[in-house]
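This is the structure I have questions about; it appears just below.
With one protein chain held back, the other chains of the complex are shown just where they sit.
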Amino acid sequence: MLIRLGYDIRFDIAAPVPMIALLTVHSSRRHALQEPDRLRVEPAVDIEEYSDLFGNIGVRFVAPQGSVRLHNTTSIEDSGEPDPYCPNAREVPVEDLPPEVLRYLMGSRFCEVDLLSPAAIETFGGAPRGWARVQAICDWVHAKVTFSYPQARSTRTALDVFTERVGVCRDFQHLAITLCRCLNIPARYAAGYLGDIGVPPSPSPMDFSAWFEAYLEGRWWTFDARHNMPRIGRVLLATGLDATDVAITTSFGGSKLTQFHVVTDEIV
Amino acid sequence: MLIRLGYDIRFDIAAPVPMIALLTVHSSRRHALQEPDRLRVEPAVDIEEYSDLFGNIGVRFVAPQGSVRLHNTTSIEDSGEPDPYCPNAREVPVEDLPPEVLRYLMGSRFCEVDLLSPAAIETFGGAPRGWARVQAICDWVHAKVTFSYPQARSTRTALDVFTERVGVCRDFQHLAITLCRCLNIPARYAAGYLGDIGVPPSPSPMDFSAWFEAYLEGRWWTFDARHNMPRIGRVLLATGLDATDVAITTSFGGSKLTQFHVVTDEIV
Amino acid sequence: MLIRLGYDIRFDIAAPVPMIALLTVHSSRRHALQEPDRLRVEPAVDIEEYSDLFGNIGVRFVAPQGSVRLHNTTSIEDSGEPDPYCPNAREVPVEDLPPEVLRYLMGSRFCEVDLLSPAAIETFGGAPRGWARVQAICDWVHAKVTFSYPQARSTRTALDVFTERVGVCRDFQHLAITLCRCLNIPARYAAGYLGDIGVPPSPSPMDFSAWFEAYLEGRWWTFDARHNMPRIGRVLLATGLDATDVAITTSFGGSKLTQFHVVTDEIV
Partner (left out) sequence: MLIRLGYDIRFDIAAPVPMIALLTVHSSRRHALQEPDRLRVEPAVDIEEYSDLFGNIGVRFVAPQGSVRLHNTTSIEDSGEPDPYCPNAREVPVEDLPPEVLRYLMGSRFCEVDLLSPAAIETFGGAPRGWARVQAICDWVHAKVTFSYPQARSTRTALDVFTERVGVCRDFQHLAITLCRCLNIPARYAAGYLGDIGVPPSPSPMDFSAWFEAYLEGRWWTFDARHNMPRIGRVLLATGLDATDVAITTSFGGSKLTQFHVVTDEIV
């Protein structure tokens, strides 16, 4: 299956401001790209590509004053298969985890592992271990939290989601990630493209999506507490501890988003 | 100057529990060690050494049931000089920062950069840039926050320090780190040994200490919002985004600390 | 001046639910009503009127299953004068405050006096005392906080407003109230009608409004950190510690708001 990918994001910039963007398809999927995947900035500016702490490909540039456009389109080959499903995948004891995975057991800006541990253990401590436990967490978050675009906010943490029971993609994943970590299951945040392939078209405009990965049986697996069903066509951009590490764009100074347009769909 | 280093930490363990420890002198200082620096666990268990996401040397083992002791002593050559002081060190514009430093501009578990930015900019936005601005932040935190061991708590964030105005080492550094990041100055948390060398002896029992590093003029510099004066004899163990990354020990299950004894002093 | 007042609020109710409403013009203004001011519930139910802890007139009833409508219209005589302005009004020392005013110096659900005191004292401790200090607080809140209907949320506290710098009416007042209390100036929350009399028409649909009252020179005075200018035509419904005490309606169980329509304008 071939999937078309693209974005067209515009800012009004009052004074030149450094920006970073995580808009490049993740290295694990680059081989499948059918066309170059290169952030274009208009007006043209110098662009520096770098690899961040988590292995994501970041792009840095100084956005000039005025209207600034970030855009690109590309296409990628995809298996067309839904997210892998492996109900027998076992938890890896902490002592056997690869060392680089240990950090994904701990707290981060939006994931207060320390604060949610008692509730997590009360609710999921008795659940069957392994895949079933992560699934139980996803089921719970999916059932308890109501999706609401108008109530999105960038400062909402997992504890806030636990108390407010409302949120967008990222909020569902933050709560699920935190609950996993509380139970000593490594979990990390993932952002990428996810179109309406194999599901009824969503009424909302296209956007990037967030999901998460849990570490079981020696590898990372995709979970998605917001949709809570295997999906076709995820294209990973970046992973990290939480949304802090995986912001699509970050401005180190003032900038005003004026357009945000994302495309991802099957090329028939 | 030769500095003696050591610790003797004991736990009561009800059931075998995986632990990690960051008790090894940082690689940047290993060359100066005069004796081996090796965590000893009693009773003897298998120990695995690894390098974490931030370049720290971690040690992992499964603590067996019963009384468990972590200890070591070693010695290190030290310049005997106080922390470098460089009032002319300039801020590096975000666009010129080494990419690996960018992460230290963002939020983390105990450093809510998003929430404290308005107050940080109001208070320090007009301060002279560079070293003087970091120093202004240290002066402010040092003046506003009261040190109190009895009021230590492991869940206190920078925003909590800002509102409660009380804390221990780590709390002073978390607030200062956060304020630096709010002003686009990279800052990271540091933990290590710091004895009473060149200062009057402290009435408290010896402990590990926390300080922070700010990135100016192309390198990391030591700052310490708690003591707020150049000190002699810091021996770095680990750095990270905040205290989450640099916990001396982390247990992935129940453990009860029964003794915590640290030694660091000049060998005359 | 004669002002027309009214509301038409509808709920979908899945199962009978007790509700209270604070929709009755405050006793201090009842004498000026030109027509009865009586909450009508459709379908008709038993209604009980009571006076709450703060002297507001509450109404209690059990909303039956189905569509429920709360409505009324009335009219009131108004001076047509803007909010009183008394720049010489002095602060009353705590020891001379009427005892019933003391509670308005302390914390409440949305007003964390304890947490904001240091920042309040740093920012306003040096301001001239009395009316000018309350005005300085209003000016600051008005300048620092951005009004945004889409970012309303019912759980936002004064500390959240201080960090997020965004909100609706109630958020502006909660922050200003808290800052006043931090400086030992009694302040309470007020809700009522406020039309666009003497000001350009607002683009938003009419709503109830919130303002606050500060106690100076022996009486309560109206302040409004959101509009921050004297206004004509406020009609008070209720006062309390914060928005908790003055919710227009409170359901003790599930209810779904389906319409919210408020009218207040000058009858020419």
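Order of writing sets the labels: A, B and C. Residues in every chain begin at 1.
Heads up, the rule we're going with is that contacts are C-beta pairs under 8 Å (C-beta built on N, C-alpha and C of every residue); 3 or more make two chains touch, one makes a residue touch a chain.
All figures in this text were calculated on a predicted structure; none of them were measured in a lab.
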Partners of the unshown chain among those that are drawn: A, B, C
Identified contact with the non-displayed chain, of C:109, C:129 or C:165: C:109
Residue of C:27, C:73, C:244 or C:258 in touch with the missing chain, whole complex considered: C:244
Selected from A:90, A:165 or A:256 as touching the chain missing from the view: A:165
Interface residues of chain C (partner: the chain not displayed): 18, 20, 48, 50-53, 58, 60-62, 93-95, 99-100, 102-103, 105-109, 111-112, 114-115, 154-155, 184, 244-245, 250, 252-253
Contact footprint on chain A, counting only the chain that is left out: 112, 115-116, 118-119, 144, 159, 162-165
Touching residues on chain B - with respect to the absent chain: 150-151, 153, 155, 163-164
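Note that only the chains that are shown with their structure count from here on.
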Homomeric contact chain A-chain C: same or different residue positions, threshold half: same
Cα-superposition angle relating the copies chain C and chain B, to nearest 5°: 180
Cα-centroid distance, chain A relative to chain B, in whole angstrom: 30
Distance between chain centroids, defined by C-alpha means - chain B, chain C (Å): 47
Touching two or more other chains - residue numbers and ranges from chain C: 163-164
